[in-house]
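Taken from a larger complex, these chains appear in their original positions, while the remainder are omitted.
Naming follows writing order (A, B, C and D), and every chain is counted from residue 1.
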Amino acid sequence: MTPYIADFLEYCRGPASDIYFQRAADTLAAAGLDPVVTMECFADRDGLLFGMRDALDLLRRSLAGEGEVWALDDGSPIAAREVVMRVRAPYSRFGRLETALLGMLASCSGWATAAREVVDAAGGRPVISFGARHVHPLVGPVMEHAAVVGGCAGCATPLGAQRAGLAAPSGTMPHAMILVFGDTVRAALAFDAHMPDDVLRIVLVDTFKDEAEESLRVAKAMGERLLGVRLDTPWERGRVTIELVKEVRARLDLAGHRGVGIFVSGGLDAERVRQFVAAGAPVDSFGVGMAISAAPPIGFTADIKEVDGKPRTKRGRIPGVAAAPRLRRVV
Amino acid sequence: MTPYIADFLEYCRGPASDIYFQRAADTLAAAGLDPVVTMECFADRDGLLFGMRDALDLLRRSLAGEGEVWALDDGSPIAAREVVMRVRAPYSRFGRLETALLGMLASCSGWATAAREVVDAAGGRPVISFGARHVHPLVGPVMEHAAVVGGCAGCATPLGAQRAGLAAPSGTMPHAMILVFGDTVRAALAFDAHMPDDVLRIVLVDTFKDEAEESLRVAKAMGERLLGVRLDTPWERGRVTIELVKEVRARLDLAGHRGVGIFVSGGLDAERVRQFVAAGAPVDSFGVGMAISAAPPIGFTADIKEVDGKPRTKRGRIPGVAAAPRLRRVV
Amino acid sequence: MTPYIADFLEYCRGPASDIYFQRAADTLAAAGLDPVVTMECFADRDGLLFGMRDALDLLRRSLAGEGEVWALDDGSPIAAREVVMRVRAPYSRFGRLETALLGMLASCSGWATAAREVVDAAGGRPVISFGARHVHPLVGPVMEHAAVVGGCAGCATPLGAQRAGLAAPSGTMPHAMILVFGDTVRAALAFDAHMPDDVLRIVLVDTFKDEAEESLRVAKAMGERLLGVRLDTPWERGRVTIELVKEVRARLDLAGHRGVGIFVSGGLDAERVRQFVAAGAPVDSFGVGMAISAAPPIGFTADIKEVDGKPRTKRGRIPGVAAAPRLRRVV
Amino acid sequence: MTPYIADFLEYCRGPASDIYFQRAADTLAAAGLDPVVTMECFADRDGLLFGMRDALDLLRRSLAGEGEVWALDDGSPIAAREVVMRVRAPYSRFGRLETALLGMLASCSGWATAAREVVDAAGGRPVISFGARHVHPLVGPVMEHAAVVGGCAGCATPLGAQRAGLAAPSGTMPHAMILVFGDTVRAALAFDAHMPDDVLRIVLVDTFKDEAEESLRVAKAMGERLLGVRLDTPWERGRVTIELVKEVRARLDLAGHRGVGIFVSGGLDAERVRQFVAAGAPVDSFGVGMAISAAPPIGFTADIKEVDGKPRTKRGRIPGVAAAPRLRRVV
């Protein structure tokens, strides 16, 4: 459960819930109505489901032993309009949670779905999620967890890695550190000298000099201790191209540094990753940012389908529970 | 300042920060380097700035009296690549905050920018943000605050409204409540009977019956107490059309209910809002969801431009501080 | 033969014929020329041939025993530029009929071709032609006959049905009748009470109320006597959607009215019919108007290919009769 | 009034009327209902109104002195959804005429609208309608009348010309006549010898030889008696081009035949006519076929708006009579 909100259930039921759910609750209570209601939840487009475990935790605490819940597992591929969760319980037990439940699924599934697309494009090469900086820090680690569920091999923040069950967060070195040192080789040697052994020695090589030249300088200075170089050419210099990767690979090989890997980042999305892979560019892993972190949420909708056991729903929807054989009883 | 994280500064400097900033900090410390560094921040596309006040709060506490900061105000229109914040301080004082600072600006400016576009399209008619359900509840109220900065007249959650300085959140009634009552008129009368006087009497009229028929039923039942009807026709029935609004208006007028307003929602974005306005549809206010809440973040970048007073930056960028006459000294 | 013109042959040879054919006839007569001429007729695009039987009736009467004629049958698929009719006779015997012969084939084949496209799209579900109101009443029944040749299962006017050899015209009830009654159920019950037994009990359900609600009201009121409902939602309400059909079906089934069929109409063309069928919408039959009745004619051309047995034709065409193995001698 | 149907009113009320109007009439009669109904008629797109005079004749005879009618005049430009006719009378007096009234307006306005577009494109040069051969002979002359209302200076059939109030139909000579003669000059001389003086001497010059060569041969042979040549180059030879017209003009002028006009036909539509005019091609008049005769009808709709003086209409429409200040009382 999200650890950094004191009483998350209260938060979701109250200040973070659409006010009209509170008003509905008050009106129904005043009218003495609290029927058992069946509500179903579905997405408006295909995707990869995530956020369900947190949603169910919340719901379970709110139901406090009453009612039944069926759901799909996090990580399931889902189809547009497929039922992903069904709740049958007295309405007062869960009505005010709708904003929070939908919101968790929407954000998390949006990120996981985008990650899956990039990971599929990478065809087996590891993809690391580096986009925490593009989302509010309150959800940065959540986004990273979603990226890992979507198939990413790593993510950047300690909390994200912890949530995702990874041994450690991933990271190389920022341009800022190299700029402070004033020279890539000097920065690389200091990094190597002071970092614990379990930190990967991957050096960023586009800060001051041509990437190919800098790669050779770093490889020569660090020798066998160098695990890889990171190419992150800025768009002002045309971003990393397929040909640059091939050339750096060739020049490293010519100089005898066949063991040095190449890590590519900078404005990558699924389409560009696909092009690198299709062209046979010798990339060892990809770092991806906004293609995952800026992915739009997937819209989720919650519909009442039965009231007191009778099919009832609003215009535009089919009354009664929908066929949903993949659902599993979870509460 | 975000109220629901115990020690937000610590959170942003540690578990929610990209790990490589921590590693850079450790390496620099071990190497005994802590120069005064000038860092500048800019967006990758035009937009409306938001998130700056929270970012500056964080930064101010982290600098603890050292260094200088210049910035633009929240709510400023900004151009792509325009400097929106400049920090000059010992690097150890703020380096680890980069993930959080950029993330706050990115998410918040993305939402505010999208809201502004919808609000502009509405040409003076009030727009209410109803999209909290499409984002993780941790940032739902933040998103709503951004929407209000972008020009929205209201938002749905109590915390969002409070953050944005509004008297109260906005909301009508959910389909769920009407479904539980089983009849729109019955639900409307109960709502009217039990809600405090300051709650607007706006009734949702598309749950069971044709919107025009239901509008007349509700208007007849509630008389002068009815402030307005909400049209939210689902996409399965073709969504709310310009003609539906005109027809409901005409039928209400024919029946003598000229004072009943019409509130439109359901899949609206700037383009559709523009069409309603251009066609002269008699809409009194618009409710907008994903067009604001699912807006992509605006990418922000932080570049070191000077080290110890000397121009220095990475390849692809111009060394030295950029001309930025609109910046104001804030720390 | 078209029954409602007193002397149709005279009409076609005279007042309804392009004047230059009369002038050509006069000039040739004055010059003492009346060779045996071979004329061939072809279409400018692929299609379904119709109008030939009427054309041949006219031609047969005009030839009065002289000459020979070959033709394809009504209902044949034809290719662009394929010969569909060949006449070999003294030119004075048929020259003035060109306008009428081409015109019959053009209009009739245009309608039949469009009908065939819609019928193919419907994949076996019956299609009824309801477009008489979009063409001049002089040709309304002709258009309907063409629609039936193109595969339609029914048409709207008595004369159209009679020409097409159908037992009876098709029709449900107009909005006008329901409006006069002021209530759909009342109208339906009166219709049922007063119509002969062979009139199908299909009730139009979009006049006053939501289609789903009205369907249930009518089904409840008429019970087993109700054969089906007609959905004809106006474009101002988004026309009939695939989802509406599915919902009405589901609500009727839930209420035990599995035997009530669904008939869909309103702005349908081949493309929209194809979408309904592809989406598995439970439509029992389709009503189609302008997609058939407003179809453009197919341009037909008549070329002289031989004069007195010698190949002769104008620039741009191949002299001599064309290969046309499918032609059948008819006169 | 259409002269060639014995009892046109009876035809329109019975065999040519959608059967469901008859059924509605029978049901209403059996139910003893015959309220005064107000019906309004409008088009689904902008256009030029035609068919109204015939429609009003029919209606007037059917009303037999009862009720009121307002309408726009034939030849009026109309806007989409503008009311073009309003009838207020006992429903039994006109209900069964709906198919015929709408059909007359639909076909006729479709043709007139298309003609107007071509005529506008021609920028003052006369346009002659030659498309009778593309429509059923029952409506060929009606189409031609519409074309003249749309601005055409002439049409091809005697009955069309008579209906349109023209002194005579227009026509040159068919390729067939020239083919029978076997030589254009011979045909032209025979035509000139045997035709009355009021027939224009315009000779078709593309049957056997190059158009420029043939124009000079004919001009030489006929001298001052030649009024013009008609260029109708078939599409197999690239149709008439702008350059061909300029060249024929130049060659005629060089040979001293400045008084011989050039008449262009063959696959012309508004766009191609516009190109000729824009390029300054020396065309004296245009002959147009399918661009007018194959024009789709304009869909007209008739809606009941009041029953017994009370606003009433179906879903999707505004109850009560619409503002229509251009309407004129005609019955």
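The working rule: contacts are C-beta pairs under 8 Å (C-beta built on N, C-alpha and C of every residue); 3 or more make two chains touch, one makes a residue touch a chain.
Fair warning: this is a prediction, and the values are worked out from it, not measured in the lab.
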With 4 chains placed, the number the full structure-file assembly comprises: 6
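Basically, only the chains that are shown with their structure count from here on.
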Any chain in contact with chain A as well as chain D: B, C
B-D against C-D, pair bridged by the larger set of C-beta contacts: C-D
Inter-chain centre distance, chain B versus chain D - centres from mean C-alpha coordinates, in Å: 58
Separation of chain C from chain D, taking each centre as the mean of its C-alpha atoms, in whole Å: 21
Junction residues of chain B - those touching two or more other chains: 208-210, 233, 235-237, 243, 247
Arrangement of touching chains [line / ring / star / complete / other]: other
Every chain pair in contact, whichever chains are involved: A-B, A-C, B-C, B-D, C-D
Complex contact set, residues of chain B against chain D: 210, 212, 243, 246-247, 250-251, 254
Of chain C, residues touching chain D in the complex: 2, 4-6, 11-12, 14-21, 23-24, 26-28, 30-31, 33, 35, 37, 39, 51, 91, 95, 98-100, 102-104, 106-108, 110, 130, 132-142, 156-159, 161-162, 168-182, 187, 190-191, 193-195, 199, 206-209, 233-237, 290, 293-297, 299-300, 303-304, 307, 312-317
Complex interface listing, chain C residues touching chain B: 208-210, 213, 233, 235-239, 241, 243-244, 247
